[in-house]
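Every protein chain of the complex appears in place save one, which is left out.
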Amino acid sequence: MENVIYMDHAATTPTDPEVLKAMEPWFDVQYGNPATLYSLGLLASQVVEESRSAVADVLGADPAEIYFTSGGTESNNWAIKGVADAHQKKGRHLITSTIEHHAILEPLEFLEKRGYEVTRVPVDGAGLVDPDAVRRAIRPDTILISIMHANNEVGTIEPIAEIGAVAREAGVLFHTDAVQSVAKIPVKVADLNVDILSLSAHKFYGPKGVGALYLAKRVRVTPLLHGGAQERRRRAGTLNVPGIVGLAKAIHKTADQMEAEAARESALRDRLWEGLRERIPHIYLNGHPTQRLPNALNFRVEGIEGEAMILCLDMNRVGVSSGSACTTGSLEPSHVLLAMGIAAEHAHGSIRMTLGRANTQEDIDYVIDTFPGIVARLREMSPVYNK
Amino acid sequence: MENVIYMDHAATTPTDPEVLKAMEPWFDVQYGNPATLYSLGLLASQVVEESRSAVADVLGADPAEIYFTSGGTESNNWAIKGVADAHQKKGRHLITSTIEHHAILEPLEFLEKRGYEVTRVPVDGAGLVDPDAVRRAIRPDTILISIMHANNEVGTIEPIAEIGAVAREAGVLFHTDAVQSVAKIPVKVADLNVDILSLSAHKFYGPKGVGALYLAKRVRVTPLLHGGAQERRRRAGTLNVPGIVGLAKAIHKTADQMEAEAARESALRDRLWEGLRERIPHIYLNGHPTQRLPNALNFRVEGIEGEAMILCLDMNRVGVSSGSACTTGSLEPSHVLLAMGIAAEHAHGSIRMTLGRANTQEDIDYVIDTFPGIVARLREMSPVYNK
Amino acid sequence: MYSELVMEHFRNPRNMGVIEEADGVGEVGNPTCGDMMRITIKVKDDVLEDVKFQTLGCGAAVATSSMVTEMAKGKTLDEALEISNKGVAESLGGLPPNKMHCSNLAADGLHAAIEDYLEKQTAKA
Partner (left out) sequence: MYSELVMEHFRNPRNMGVIEEADGVGEVGNPTCGDMMRITIKVKDDVLEDVKFQTLGCGAAVATSSMVTEMAKGKTLDEALEISNKGVAESLGGLPPNKMHCSNLAADGLHAAIEDYLEKQTAKA
């Protein structure tokens, strides 16, 4: 890959070389299984506990409240299904929003088929959940509220602290999918009033296949992975020691640089949007103009379809995603954009550009120079654009 | 770790440096998310499919029957709970053995609390399951038989092909936990008559935190991880690309060297046992004398307890495990040894030595020289050994 | 994901555009579904003298549109009506399984344009 301009950091990020370096010895030198009793195992178990403390530190949690998982999807599945199972005597009603990640929506649909009820609170045109709407959705049999911290498509940041206060007042457990927000904006469990929180390493320059769940001490959950006695008997499976070391190193480093990097990326992001908006007619921002992740830009381009833009940008060595989950095999438009009231044809024509550490001003200017021509060409090809 | 003699390969193995090298570019150079449409993502998706084919090749399966997971525990949980959920209309009865790994037994206990019934077929003194006993346990409402291929404590190899034939005759799905056998002895799904099979990379010199489930095409299972459209919509979550590359490389290389390495390790293993048996009175082999993994040795030492031996061996730079799951916080003796009819006090005094690639004849002779003194000293300390 | 031939057609689509004063126009798909195609044809002596397309859609939609115009040009109407969606996909060396539905537009669009032409002829007669 010579000279790729990667602008899809919401999909995944490169593992920081420093993170990879920290991981390496745990593959083939200090390879012990942390569940064993001899030095090699004890060393591994020690580094896992140090990693747990590092993660806890970033989140303002107690190390005993951090559980390592295989990623954001497992954390979300565990939170949803684990709480649903453990609290079904209290009730079988859960509350979420219409713009959650599939790793929240699909476990909830699974529960619905098994007799649970789910209320999906709508969002406004900017993708915001109204804490009052959450309050109104609470019933005596509500056992969990799950609202994401920041949306993965448009970057809108939800009023989690307020929703958490609503949940606490009602005595209902509150989970947030913070996969997109951790180490990008401040995430402290106490400030956010959350009981459960999901994160995933590969979104903040850590490795793929490892994540964590923050579970406040008082929370009862049924395990998702049953088996050995790892993770205080709540999550079985040989610990992914290199992955855990990588997660801890990555979250610490990324969170340390967060403020400066957020300022840098949001300045680039705004320059990008201004540049595109000046040069391309009929493009419109999706998501909240300000209450938004610093690196996130999502917009719709009238008269053309997302995948075609992605392919054309790729031909110009620029990697981005569309708002439409075209890869899933159906041509369904993004449920997030639809939930925000965007018409299906506009949802199909939406593009997500999410910046990261490596992006420079030159990258931005290159995209500003290149993208208008792509749009013009595709619009020329389009049977529906004739302005 | 200068000069450690690692003899706990059943717990985990070092990642082969060549495997690690193959993984590395996928962390920070080719870091794309395989679900994306631009070159970086397509490259990642391509290497995942190549890896899938490599795994399928080793197992004699079709690539479309291989699903990547986070390890043996997830594969087992998915197989058990996924089949139980998808087939509950047919029945709610499952069959297993008394010597399975906790990652099988605990999901089954979870199901029992939810109205399923489980028959646990006993084993003989060598740890063997009788296929006829499995046949007798089958009922009209039996939906799954799950019997491990090779036991992780004593190494006994079960008659999986025969049990598979029994299952097929009865029209019942058959799962085997092959975490310990893959790439140590031949594992071809067609020869074994299995429908579902679990494996885990870190047991054959691959990385921790990645595994696979073989699911024959006709098998219906409910997903364990719901979410994105990965893995043909059956296992959600961003694919752990480096881990998957590592798994594929490791399974291929280890399976290629299997025959020669099995001969080498079993010769060393037999030399070790002969040497110890000659020098230490009152030690007895656990498990099957011949129908056993080539690298596995488990024996009981009268009059002393396992952890004390582990610590003393560790002081002599030798890493081994005991038969007792002491780390779990309870002093419960190994359920495997108890199921084989070994008395609790002998189960407590059992030791597992599992050899691997790096072990040399010098290692073996060192242990033969060192261990008798350790046993003598601990027996001197023991209130129950006075022979 | 896509074969080299598909990408080649996506990069350099053949016969892109609109025939002014076309003899027949076919429109299939719809923007709500993210896929729409318009084919215009020029017919002389029952032969497709010219065929042009406009397409809103993914890479497969564009490539199949381009391919169908190439396949149709110079063919008699009867021959052109024999072109199937499957045939278009095959001429492109296949499409990813999850993109097969996109190829269902191209031949349909062509057929719609021919039918439009035939209807106009009937109306004239």
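Points worth noting:
By letter and in written order, the chains are A, B and C; residue numbering begins at 1 in each of them.
By our rule, a residue touches a chain if its C-beta (ideal position, glycine included) is under 8 Å from a C-beta of that chain, and two chains touch if they have at least 3 such contacts.
Predicted model only: the values in this text are computed from it and were never measured.
Displayed chains that the missing chain touches over the full complex: A, B (touch as defined at the top). Residue B:307 is the one among B:124, B:162 or B:307 that touches the chain missing from this view.
From the options B:149, B:335 or B:348, the residue with contact to the unseen chain in the full assembly is B:348. Note that of A:4, A:29, A:42 or A:86, the residue touching the chain absent from this view is A:42.
Residues of chain A that touch the chain left out of the display are 37, 42, 45.
Residue-level contact of chain B with the missing chain is found at 303-308, 311, 315, 324, 326-331, 333, 343-345, 348, 380-385.
Quick note on the criterion: only the chains that are shown with their structure count from here on.
Centrality annotation: A (chain centre taken as mean Cα position, compared with the mean over all protein Cα atoms).
With each centre defined as the average position of its C-alpha atoms, the distance from chain B to chain C rounds to 56 Å.
One finds 33 Å separating the Cα centroids of chain A and chain B. One inter-chain figure worth recording: chain A and chain C are separated by 40 Å, centre to centre, where each centre is the mean of the chain's CA atoms.
Annotation for chain B: residues 37 touch two or more other chains.
Touching of two or more other chains is recorded for no residue of chain C.
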